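Shown here: the complex without one of its protein chains, the others still in place.
The letters A and B name the chains in turn, as written, and every chain counts its residues from 1.
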Amino acid sequence: MADSMFSSSASAKDSASSEIGSERTLYPYVTGTSVLGMKYKDGVIMAADMGGSYGSTLRYKSVERIKPIGKHSLLGASGEISDFQEILRYLDELILYDNMWDDGNSLGPKEVHNYLTRVMYNRRNKFNPLWNSLVLGGIKNGQKYLGTVNMIGTHYEDSHVATGFGNHLARPILRAEWREDLTFEEAVKLLEKCLLVLLYRDRSAINKFQIAKITEEGATIFPPYALKTFWGFAAFQNPTKGAEGSW
Amino acid sequence: MFRNQYDTDVTTWSPAGRLFQVEYAMEAVKQGSAAIGLRSSSHVALATVNKAASELSSHQRKIFKVDDHVGVAIAGLTADGRVLSRYLRSECINHAFVYEAPLPVSRLVVNLADKAQVCTQRSWKRPYGVGLLVAGLDESGPHLYYNCPSGNYFEYQAFAIGSRSQAAKTYLERAFESYNEFTREELIKDALFAIKQTLQWEKLTSSICTVAIVGVGEPFHILDQKAIQEALDDMEIGEEAATGEQSSGAMQEEDKGSEEDKGSEEAAPMDI
Partner (left out) sequence: MALRRDWVYENNGGTCVAIAGADYCVVAADMRLSVGYSILTRDHSKICELADKCVLASSGFQGDIKALHKNLAARHLIYQHQHNKQMSCPAMAQLLSNTLYYKRFFPYYAFNVLGGLDNEGKGCVFTYDAVGSYERVGYSAQGTGATLIMPVLDNQLKSPSPLLLPARDAVTPLSESEAVDLVKDVFASATERDIYTGDKLEIVVINAAATRREYIELRKD
C-alpha cells in the first residue's frame, strides 16, 4: 500500500490489487444475524438464532453464536462467523493466561468487554476489522454487566442491547416491556416475543434458537429449539390485497 | 581487592551454591534508611525514615504513589527505586487502559519480581540495589509485599527493611497478631512507633519521616506533615500516661533487647 502511494509509476490498479492480495476482511462471507441480550433479576440472558448465511443462502443451520467466556461472562456475536471464532480463540488465550496466574483474581465481564473494545478498535485502525457486532454480558460480585461493541469499536452499556435488525425490531419491544426484576421465565417469554418478530421480518433469521443465561452460579446455554409460528394472517397470505400497484 | 574468585560476575556460582553479587545487592537494601509497612484487614500503611545526604540538602523521596490502589516504600539505591516505580506506574496505566480495572497487586508484584530476576541471570546487567515494600488494595483486600533484588517476593502482615530495621521487626513481630483489627489511625500510630525503633538517639519528628496509607475507600496518598504531627502528639500523650504507671521501664528494656537481636540476624542471605 505504502509503495503504491508514494511511487509515481504505480497505477490505481496496482494499489487495488495490493489490497486484494492482503488478508483483510473486505466484506463478510458467512454471517449471523441479530443477537439479543438483557439483564434480568439474577443476571444476564441472551438469545440468537443458529443460522449462518452465505449472502442470501442459508449455508449453516447449527452455528453456536453464544459462548461462555471465563467464569463470569457470555459472548454473543452477529456478523462474520469466522471472525467470531477467531475472537473466541483470542479470548480462550486471554482466559487461559488469566487462570495461569492462579491467584484468585479473574477477569469479569467489564474487563472482557473493555478488552474486546480495544481489540475491535485497534483492528479497525489497521484497516483490518473483525466484521462483527458483539454482545457481552455477565455478572461478577453481584454486579450485572451488559455491553456491546461493533466492528469499528463503537461500544456502550445498557440494560438491554441488540445487534443489527434487533436494534430496529426488538429494542422498541424491550424498551416498552423490560424491567430489572424480570424473572427468568418472564425474561425468556419477552425474548421469545422479540425473536418471533425477528423471525417474521428478518429474512436471514431462522427458526432454531439458543437461549443462554449467566448468573452468579455460572453460564448455562440451553439446547436449540424452535418457536411456534403462525403464517395464516391474511396479510401474509395475500400481501398485495387492497394495495394494488404497490409491493 | 576481591573477596574471592566468584565475586566479579553476577552469573557465576560459588561452589557453595551462592551468587555473591546478588547477595551484595541485598546488602545495599540494608544500607538504605529504614522503611516499614503494616496491614490491617482494611488498610495498609507505609512509613519511611528521611535521611538527608548533608546538612545542606533535603532528603530524597522514599515513598512513591504508583496508582490510586498501590504505592511503594523503598530502601537502598533510591535511583533504582525511582526506575522501578516508573515501571510499576506504566504497568498499572497499561492495565487500566486495556481493562478499565486496577491491576491486582499480586500480579504487579510478580511482574516486578520477574524484572528483578532477569538482572540476576544476565552477565551484562547488575541487580537492582533496592528493596520495595509494595502496599496495595485490590478485590481480595489489602496487601503488603516485600520485593528484593534477588527477584524473590514475600507477602507480609507487617515488615521492615533498611538500616536498623531489625529493631522495628522485633517490635512488629510482637504486635502483628492484633493488626487485622486495627483502625487506620492505630495502624499509622504503630507505623510511627516501629519507625521510632529504628532511630537510635534521634527524636522522631514529623520532618524525619514520611507516612502513606491506602485502604478501603481511601486512595493511596502520602500523609501531610500536620497529620503525622498529630499522630505523634497522640503517641507522646499515650507514652506519658504509660510512664505515669511506671511501665515505661519495660518499654525501654524491650528496645534494648531488640538492638541486641541485630547481631544475630544473618541467616542465609538468599532467604530474603
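The rule we apply is simple: a contact is a pair of C-beta atoms (placed from the backbone, for glycine too) under 8 Å apart; a residue touches a chain by one contact, two chains touch by 3 or more.
All values derive from a computational prediction rather than experimental measurement.
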item	value
Chains in view touching the one left out	A, B
Among A:Gln85, A:Thr154 or A:Thr183, the residue in touch with the chain that has been omitted	A:Thr154
Sole contact to the chain not displayed, among A:Lys61, A:His168 or A:Arg201	A:His168
Of B:Ile93, B:Val118 or B:Val216, the one touching the omitted chain in the full complex	B:Ile93
Positions on subunit A contacted by the hidden chain, ascending	12, 15-16, 19, 117, 121, 124-125, 127, 129, 152-158, 161, 167-168
Those residues of subunit B which, in the complete complex, touch the missing chain	65, 67, 89, 93, 96-97
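Basically, only the chains that are shown with their structure count from here on.
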item	value
Residue ranges of subunit B touching subunit A (in the complex, touch as defined)	97-101, 104, 106-107, 110, 138-140
Touch list for subunit A against partner subunit B, complex	101, 103-105, 107-108, 110-111, 114-115, 118, 141
